[in-house]
Structures are given as structure tokens and as C-alpha cells.
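Missing here: one protein chain of the complex. Every other protein chain is in place.
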Amino acid sequence: MSPEIIGLISFVVLLGLIAFRIPIAIAMGMVGAIGGLIVNGYDSVAFIMGSIPFESVFPYSLSVIPLFILMGAFSARAGLSRALYDGVHAFIGHYRGGLAMATVGACAAFGAICGSSLATAATMCRVAMPEMRRRNYDDGLASATIAAGGTLGVLIPPSVIMIIYAILTEQSIGRLFAAALIPGLLATGLYMLAIWIKTARNPAFGPADTRVEWPQRFSALFSVWPVILLFGVVIGGIYAGWFSPTEAAAIGAIGAFLLALAKRQLNLRSFWESLNETANTTGMIFLILVGTAVFNYFIETTGLPQSLVSFVTELGWDRYMILILLVIFYIILGCFMDALSMILLTLPFIYPLITSLGFDPIWFGVIMVSVVEVGLITPPVGMNLFIIMAGTPGLTLQTISRGVVAFLFADVARLALLILFPALSLWLPAMIMD
Amino acid sequence: MIKQSHRILGSVTKYTAGLGMLFLLGAMLITTSDVILRKMDGAGIYGTIDLIQLMILSAAYLSIPQTFMSGSHVAVSIITDRLPLRPAALFQLIGALLSCCFMFAIMVFSFTQAQMQNEYGDISMTLGLPMIYYWIPLVIGSALSVLVALHLCIASFYTLVTQRDVLSLHKP
Partner (left out) sequence: PALAETIELKLSHFLPASHPTHTDFLEPWAKELEEQTNGQVKVTIFPAGSAFGHVAKQYDQVRAGVVDIAHGLTGFPRGRLPRTLIMDLPFLTKSADAASRALWDLYPEYLAEEYDGLKVLALHAHNPGLIHTRDKQVKTMADLEGLRLRTPSLATSMMLEQLNATPVGLPPTQVYENLQKGVIDGNLFPYDGVHGFKLAEVLDYHLDAKAYTTSFYFVMNEKKYNALPEDIRAAIDAISGDTLVAKFGPWWNKWDEPGIADVKAKGNSVLTLSDSERAEWRTALQPTTEKYLKSIEESGVANAREIYEAAVKTIAKYE
């Protein structure tokens, strides 16, 4: 049996295990390890199982994940999220789905300072989920809003994934950032539109509240100042060059802690609860990183991704047909793999193909980043879905998956627009840089 | 018996995770101090990244046993929720067994790597901390996870055989 066939079979086995409630991290890890044993032998698996658990947690850049989760936990305890949502609610709460749209807006604002989807989803989950629940929003819509909004962390620059694309393909990072700005705003707008349509069809998903009078609006706005201060310090500090985006997570966490203290919302008990909550999410996310890395190691050594790409190349189709086929391929692959692994594994084969077809590399970068980000919100394996489930008691994968469908339509619409109108990506960099 | 070991493991994993979170708070404080100090005198804390990496690694691996204990790992329960107790317990048992194998493999093979790096005398990039420090939380965390997973195996096997859901593992 060829390694490629073993790779294909392993996908089926993986899906079977996941369907029967085997924890996803464990299913991926074990399928990867056993598959690796069959294809590469004992020594290879022994080495990989000894080094991946270390290497997938060790990189300094990953420190943002637990620290932003901690920031979110303190913010929630300090009532910051509540104040923020009271403020937003006072202004737009009387519109259907207003809070969900505001959440997308907040994700976009956060995405403008943070380069990671996971961190954006983790932070916004702690802030937004309890508030939307409190106001009787549908669980599926609320959680899917945050999951989709989380992808804005990467879609709106700065973005870790874009930097990696630029480096691998020798493109300008600044140019790619400029190119991604309008598509990022487009994504924000389309997510809001998706919420509008969904709540228009069924108002119970995001019930409208009574209109708040102006004096109360101003008093609600006044109680938002600690949030503005915290975000101001975090965003302002990055732009002023006081600290790097990676360090911002720690500054944000300590800022939220101090605000919670100042507001007398933090006692020993709630402090311990914040830590406990952070520990659960941290352990869950890092074990998934380990499981995914083991599975990717195996899939890569089967040569399956390369075979799929060369299969596509040899079809000899029209270049737009190939592009659409690639997009579909990435969306399917994204159901099982994380964004970064997909880029790292396939780019060496896809990129020469794309440039040989005469596509613009910066434009394709925007498309590629968009399409791998879709994978974060497609079940069964979608990191953003997991992060929100981990932070939300009682939320099942079924519920959040049901809610996510509307946002997947928004993603597909955005991809279509980006492919049809390259100017959406290429106009701004040309304006700024040429 | 099962309930007693559940209590004991529950509090052991809770304190271990708590220790991990102290490391996370440490990472938060060190990063902040580094930022403040280098604004003041331009120097910052020497070897911040080495320390942060050690602390994040500890935070992650000391938290993992608790995530097994509290069932925080993401899983799809569409099908098992509709199954009667016995078959559900069977899949619970398979999940616990696979978890046990995976964490055991991590523990054993990481221990080998750790030993090798120790023999080489590997040290961290800036501060020159022995790399074995970085492996300690990993090996401890995975060993404790093996114990927890083993405990979950026994509990779900007991449920499978007696049809008594001792730890209410099968949540409808």
C-alpha cells in the first residue's frame, strides 16, 4: 500500500474517532503517531513524539495565547466586558442583532492590534459571550459571531500568517499588509450583513431591546472609560513602540488585573477562578497544537499534499478553474488542519503553480490567507470553535456549527468578490507604495 | 474506591494547574518589568525570552492534567449523546485508553529526549539555563495526565460492566 493511500485512510479513521467523542487532540495525535509508525518506522515516531510536544509549545510567539486568555479572564471578573457591552447596548441594543454586530466591530478593533486569530477569539469570547447570553441572544449565533470575528485577528493586519506568507514567497510584508486592509474591512462588513440577514429572518436570534434615552446613554458611556484606557494603553503602546505586539498580551493582562483590583472586583476567590479558567483553556489549546503537529508530521511524510497538488497541476484546466479548485481544496483541508500548517505544507508546491499561471503574488497572498482562515471556523476541526467552546459552559460543537453556516456564506461571498475584483486587494498598496 | 481516587486526583491536578498559572503570572510580571525597565534605563531584563519560554511551557504542561480531569478537551458528542449508557461508556473507555497511550508516549519519548539533552549539557540561548529545566514540567505534566487518563479508563470500564455511572461520565 502506498503512503498516499495510508494518508487517505487515516483521514477516514480520524473522522470516525472524532464522531464517537474521542477528544480531537487525542484522535489527531494517535492517528498521526500510528500512521507515522506504519509509514516511517519506530525510530522516526520515537523522535517525533519526543520533540513535537516540546517544540509546539516552546516558541516565544505562543506566549500571547495564555496571556490574552488571562487578560480576558481578568477583564470579565473586573466587569469590564459588562461595562463595554452596557455602553454598546445603550446605543444599538434596540436594533435586532445589534450586540452581535458590535462584537464583530470589537473583534475588528482588536484584530488591528493583534496578529493572531486564536488570541482574538479567546479574548473576545470572555468579553462577549456572557453578555450576549445575558441578553437572550441565540447561543449558536452568539458563539459563531465570536468564532468568525476571531478570524479578523489575522484578516486585518498585522498578522502572523501574512508575515509567514511574505517571507516564504519573498514578497514585501508592508505591501501585503496594505493589500489586506480593504479585504479585512470587507470581511467585517460582510459578517455584520450576515448577522443582519439572520436576525431579520428570525428576530428571536438577536432580540431587539427597548430604546435607551440619551442621558442614560451618556452615563453608560462614562462607565466604559476603564475599557478605553486598557485598550488605549495596549494599542497606543504598540504604536508608540513601547512594547511589541507579543509583549502587549502581558501588558494587557496586568492592566486588566490592576483595573479589577481598582474596581474592588477581585478577591482571592475570583482571582483563583480566573486562573482556573485560564488553565483549562490553556491546557486544551496547547494539547491541540501538539496533536495537530503530530498528525501533520505523518500526513507530510505520506506525500499526500504534494500528490494532490501535482494532480491539480496536471489537469491542464483554465487558470480560474484551477484557482477555484484550489480554494475548494483548502476549504476541505481546513476542516481538519490548522491555518499555519496548511500554508507551510502546501505553499512550496502551490506558489510556483500560481505564479506560472500569471496570478499576482500579493493578490494570491490575500486570497490564501482568507481561505486558510475559513478553516478556523469549519467543523469538525476548527481552532476558533474549540476556543469558544472551552470558554463557554454548555456550548456544544453542534450548536456553534449551526451558527457558523451564515458566516461561511459571508466568507465565500468575500472570496468571490476578492477573486472577481483584484483591485480590492491591489489598489491600496499601489496608492501608498508606488 | 473510584470516587476516592477521583477526589484525590481532582485536587492534585487542581494544585498542579494552579502552580502552572503562577508561572503564567510570572511570565506576565517579567514581561511587564522588562518593558518598564527598558523605558527607564534602556537595558531591560537580561534573557527575558528564555524565562518566558520556560514559564509558558510550565503553564501549558502543568495545566494539561486538569483539562483531562475536568473533561475540557473538545470532543463531538452528537452521536454518543443519543446512545444508551453501555455503548456510550464503551466509547468513553476508548477515548480514555487512547488519551492514556498518547500521553504515555509523550512522557516516555520526551524523557528520552530530555535525558539526551542533559547528557549533551544543552543550555538555553541567552541565559544558559540547563535545558533540563524546560523538560521537567513537560514530563511531570504528561505523567500526571497518564494517571488521570488511567483513572478515567477504570471509571468508564466500571460503568461499562456494572451500568452504574459512578462519575456521571455519560452526560446526556
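We just call them A and B in the order they show up, numbering each chain from 1.
Heads up, the rule we're going with is that a contact is a pair of C-beta atoms (placed from the backbone, for glycine too) under 8 Å apart; a residue touches a chain by one contact, two chains touch by 3 or more.
Computed from a prediction, not measured in an experiment: that's the story for all the values here.
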| item | value |
| --- | --- |
| Where the missing chain makes contact, among the chains that are shown | A, B |
| Touching residue (missing chain; options A:I164, A:A208, A:C335 or A:A413) | A:I164 |
| From B:G44, B:G71 or B:P87, residue that would touch the chain that is not displayed | B:G44 |
| Options A:G16, A:P59, A:P203 or A:G232, residue touching the unrepresented chain | A:P59 |
| Contact footprint on chain A, counting only the chain that is left out | 43-44, 47-48, 51, 55, 59-61, 115, 158, 163-164, 166-174, 238-247, 296-297, 300-301, 344-345, 348, 351 |
| Missing-chain contacts mapped onto chain B | 38, 42-44, 47, 49-50, 113, 116-117, 120-126, 128, 131 |
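Going forward, only the chains that are shown with their structure count from here on.
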| item | value |
| --- | --- |
| Rounded Å distance between chain A and chain B, as computed from the means of their C-alpha atoms | 23 |
| Touching residues (chain side chain A, partner chain B) in the complex | 17-27, 29-30, 33, 46-47, 49-51, 53-54, 57-60, 62-63, 66-67, 70, 242-243, 247, 250-251, 253-254, 257, 272, 275-276, 278-284, 286-288, 290-291, 379-380, 385-386, 389-390, 396-398 |
| In the complex, chain B residues that touch chain A | 14, 17-18, 20-21, 24-25, 27-29, 31-32, 34-35, 39, 49, 52-53, 56-57, 59-67, 70, 72-80, 91-92, 94-95, 98-99, 101-102, 105-106, 109-113, 134-135, 138, 142 |
